[in-house]
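Excluded from the complex is one protein chain; the other protein chains are retained at their positions.
Per-chain numbering from 1; labels A, B and C assigned in written order.
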Amino acid sequence: MQDSKLINDPVFGFIKIPKGLLYDIVKHPYMQRLSRIKQLGLSSVVYPGAQHTRFQHSLGAFFLMTEAIEQLKRKGHFIFDSEAEAAKAAILLHDIGHGPFSHVLEYTLTKDISHEQISLLLMEKMNEEMNGALSLAIKVFKGEHPKKYLHQLVSGQLDMDRMDYLRRDSFFTGVPEGSIGSARIIKMLNLKEEQLVVDEKGIYSIENFLIARRLMYWQVYLHRTCITYENMLISTLSRAKELAKRGVSLFASPALHYFLYNDVDKKSFYEGDEALNNFIQLDDNDIWTSLKVWSNNEDKILSLLSSGMINRQLFKTEISSEVFNERAINDIRKQVSKHLNISTEEAKYFVSSGIIGNKMYDPFDNSIDLLYKDGSLKNISEISDILNVTSLSKRVNKYYFSHFRID
Amino acid sequence: MQDSKLINDPVFGFIKIPKGLLYDIVKHPYMQRLSRIKQLGLSSVVYPGAQHTRFQHSLGAFFLMTEAIEQLKRKGHFIFDSEAEAAKAAILLHDIGHGPFSHVLEYTLTKDISHEQISLLLMEKMNEEMNGALSLAIKVFKGEHPKKYLHQLVSGQLDMDRMDYLRRDSFFTGVPEGSIGSARIIKMLNLKEEQLVVDEKGIYSIENFLIARRLMYWQVYLHRTCITYENMLISTLSRAKELAKRGVSLFASPALHYFLYNDVDKKSFYEGDEALNNFIQLDDNDIWTSLKVWSNNEDKILSLLSSGMINRQLFKTEISSEVFNERAINDIRKQVSKHLNISTEEAKYFVSSGIIGNKMYDPFDNSIDLLYKDGSLKNISEISDILNVTSLSKRVNKYYFSHFRID
Amino acid sequence: MQDSKLINDPVFGFIKIPKGLLYDIVKHPYMQRLSRIKQLGLSSVVYPGAQHTRFQHSLGAFFLMTEAIEQLKRKGHFIFDSEAEAAKAAILLHDIGHGPFSHVLEYTLTKDISHEQISLLLMEKMNEEMNGALSLAIKVFKGEHPKKYLHQLVSGQLDMDRMDYLRRDSFFTGVPEGSIGSARIIKMLNLKEEQLVVDEKGIYSIENFLIARRLMYWQVYLHRTCITYENMLISTLSRAKELAKRGVSLFASPALHYFLYNDVDKKSFYEGDEALNNFIQLDDNDIWTSLKVWSNNEDKILSLLSSGMINRQLFKTEISSEVFNERAINDIRKQVSKHLNISTEEAKYFVSSGIIGNKMYDPFDNSIDLLYKDGSLKNISEISDILNVTSLSKRVNKYYFSHFRID
Partner (left out) sequence: MQDSKLINDPVFGFIKIPKGLLYDIVKHPYMQRLSRIKQLGLSSVVYPGAQHTRFQHSLGAFFLMTEAIEQLKRKGHFIFDSEAEAAKAAILLHDIGHGPFSHVLEYTLTKDISHEQISLLLMEKMNEEMNGALSLAIKVFKGEHPKKYLHQLVSGQLDMDRMDYLRRDSFFTGVPEGSIGSARIIKMLNLKEEQLVVDEKGIYSIENFLIARRLMYWQVYLHRTCITYENMLISTLSRAKELAKRGVSLFASPALHYFLYNDVDKKSFYEGDEALNNFIQLDDNDIWTSLKVWSNNEDKILSLLSSGMINRQLFKTEISSEVFNERAINDIRKQVSKHLNISTEEAKYFVSSGIIGNKMYDPFDNSIDLLYKDGSLKNISEISDILNVTSLSKRVNKYYFSHFRID
């Protein structure tokens, strides 16, 4: 009887999962649910290869956590087996609260509750089931463990979450230059007063990591067509919810029905089980199935939006470094209203504008420190001769304006 | 205005699609539908990376077709642009008639009609829409074009379908050794009397291709756990259909509802539009959504099977080179019946046995011929010193026996 | 102070070498010498990427040995740390006795002594230097250790030598389909009565390994152009040796000079240090430097052959499955003699013929056994339904005939 299980991963090869707590987590229905939620949501509209799931990502991040802990031990830092296991459990579970099309959902079907909060709720439920076996992992996840670096490996500037998703997303989208040197970065990890730091000579790897991440943001995560497609889904679900509010009967799985016909907010999740129980039934499939059915709905707005989603008939989108003129937007809105023979109020579903932006690095939150041979620490923003604080912490904004194609 | 579109593919890099007929096919809703059907159906139960879609596969096969045609031209064979385009259109469309979980479906929701036949039906519908622009492609697809090799590139022992799927499935499952030397094989392709042949020195690449394919069959396509999971889905859908026949109301999208509550056979597809119209609405999402809902169904059999599918609680499976003893099977069936408190008749849904097999190479159908420098042809079965006819054409059978876990 | 050293390898990523005995071996001048000897000798004449060295190969085989031993332990087999270290040392050292262009050399500069014998001589010298630290490793290398499988991992049908060179050669030549599933094969390794065996379900990986190896043999190792180029080098060195015998002074490094101007055979290596001391000074550079100088030698034969080597002006070569007609060969020889205005005797340097062949698998020597769940062993030749004993153990011969181009 072998004491571990090997799972094939196209990115890292065989991933070894020890039998016991960690394998129990992998087999748990909450975790299996992540295999029905795509890591990149709607990005496959541009990158057809981006079909990988949050389940795969969690396994990959677990793999890197195993490597990172081994590396820290190799440098002479003592870590208890129970602590190592807790960190591994925490990274396996870190995305457990994600719903389908994460951000879209947070704008439409749920309100005032983040996926991190739901993750914690689910971990606590699992912990009960498992008679407290996850208590230490939850402490690590929440940052309440005295060894701060354990939490930083789960969630921080150089966490295993990012290490995996950048490599994995780059692999599956076919944007290989977005890949990062996870092995080299992990090799450079070190500890200083229980904080995660990077050996001095790792600076180029870190710069490369920050810039590769930036490329992935603009080339993939914030790609104009992905943003457009997301906005179309927001419009579609908003319209569905609007119709639901009016009492129109819409095709939906019970779980999706719950979120369409109720106002589900933070309170719903914390008081009673209904919200959470429905939430764990929800995945990408519910949305796609409804979209297909809705594309024949008698509500013209819902059917147009849904069939646009299904058949990849995308809104036209412009990107600019400046805010779009309110008047121009209204003008288009009127044209759309006329073209589709709907009210200007209703035209809002077909016209969308806003900000897209990414902040590469937040120096105040969770800075990256480099460890010098003399034991001193320096922040990357002080010493990088190419990336200075100003540019590093600057939020880059772009403005988009997308609307139904009327030409 | 550029005359082509580049699509990112993690396997082949940028795939260039000329604007016009070929890009119109890619954008067509029938083709977009393939982006919601996984190439490997249920294999992700073992290989979590195997999330790639039939859409990606079709693009990849198209890419290889473009390479193959260029290679044949390089060797001095004249091919009209219209013929080349037809072959490319045909390979783009070759899987257009696939439904979700292909073989499962053919055993449960439809009867007596193959996906190839549905493909042809859909191509003909598209051809009408496109005013006959696909006529030549359909000829190539059906093997009615005088240049036989065009059809062989679409469907034959060395077609671009296999070249792509072996490389792609190997890439996404993380079984890299199942990869084949598509570039080298294409480089070795040649023509002799309008038939596709392989240059003499390509023999080792061909042997390697045959053996890599065999590895992929046993390691992936016929993997015991995948077979089990497929059988569980067959049981689940059969039970759903059984309940539908009895008039029980089951949650389903309209398209899935149609296939559950009607006996859909060949005739249904050829007479009237209903079957085909429902078929093109069906994809993986309908099935997964229903499975989730059914896992709470009051019919114990349906709910047990469905939740097994959803939560990856798999039947226990044995594989043997010999037929399983009928008595042993019945014995287990009785135990299951007792354990689940259902009738022995109903226990059939939880016990499944049968043959799995692959025939690597059928020498009579579509043989692989090697072209010698003197212009003569020899069949690979004659000249390979390692793979002889007997072994090549032998169907390898294994027997499986899987059942609900009662321990 | 870290207790290990990481070396970057493009094939396997970071390779970790523990400080102590193993790292001492890596740093040893004998080992460093392997970094000046190409793994594939003259194959870069066809595959320009094939520049990798025997040093890299040794590190790679060491990496796989580490994985294999970990895997065997994972399956519950106990291995002493000292034994594991000995096996790792043995694989690091297994090629230590290779000279430049291995087979070429054995036909020309040395006589009656194999590189394995020289390896052993060098290991013993190192062992003296290291005060016996290599004694156990040498036992493993010679097959004298009671745990037979340790030796089999170093040298056997499934040794780490092959596992590495097939993957590595495939990687650097750019013949990716020649790659083997080393990770999967290692995962399938097991022990039965101190013999290395393969778990039953590894059969397809083994078949694939055998066929991939075959492809690499014919596509790379025995590629007609490589064979020709090797024969040209044999001719060149033979001519140089002939001239040396006649007392002609030729440019050569002292080490090469020793081998040109002396008859060096087994005895020379075993009696006295001179042969071995010169041998360890010899690498690819000596040969290439002399070839360049010799291409201006006044001996027409030597200069023609040498400049052919340097400028890639290759003999013309034919390959056949039948022996070339003696008369035809003589006929060409006469033509060459006339064309170059040299004697027919001397024309031998420009005409070469012989057998090339590979025996894929020798069932009598070191068979591959598969381990069944019931504990029984079966030989792969018994159970593979595609590769039977006859074909497996058959030596495949091809005949080549190459000669100076006279057209």
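The rule is simple: a contact is a pair of C-beta atoms (placed from the backbone, for glycine too) under 8 Å apart; a residue touches a chain by one contact, two chains touch by 3 or more.
In this text, all values refer to a predicted model and were calculated from it rather than measured experimentally.
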What chains on display are touched by the one that is not shown?
A, B, C
Given C:Met130, C:Leu276 or C:Ile310, the correct residue touching the omitted chain is C:Ile310
Among C:Gln195, C:Ser253, C:Gln335 or C:Asn379, the residue in touch with the chain that has been omitted
C:Ser253
Write down which of C:Gln51, C:Ser82 or C:Ser114 is the residue touching the left-out chain.
C:Gln51
For chain A, which residues touch the unseen chain?
175-181, 184, 204-205, 207-209, 211-212, 214-215, 218-219, 360, 385-388, 391-392, 394, 396
Applying the definition given at the start, please give the residues of chain C touching the unseen chain.
7-11, 13, 27, 29, 32, 35-36, 38, 44, 46-49, 51-53, 55-56, 59, 171-175, 251, 253-255, 281, 283-286, 288-289, 292-293, 310-312
Suppose we count only contacts with the excluded chain; which residues of chain B make the list?
2-4, 6, 13-14, 74-76, 183, 187
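Going forward, only the chains that are shown with their structure count from here on.
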Once you draw an edge for every pair of touching chains, what topology comes out, line, ring, star, complete or other?
complete
Superimpose the Cα trace of chain B on the Cα trace of chain C, which carries the same sequence, then give the rotation angle to the nearest 5°.
180
Go ahead and note the Å separation of the Cα centroids belonging to chain A and chain C.
50
Can you work out the whole-Å distance between the CA centroids of chain B and chain C?
43
Enumerate the residues of chain B that touch no fewer than two other chains.
175
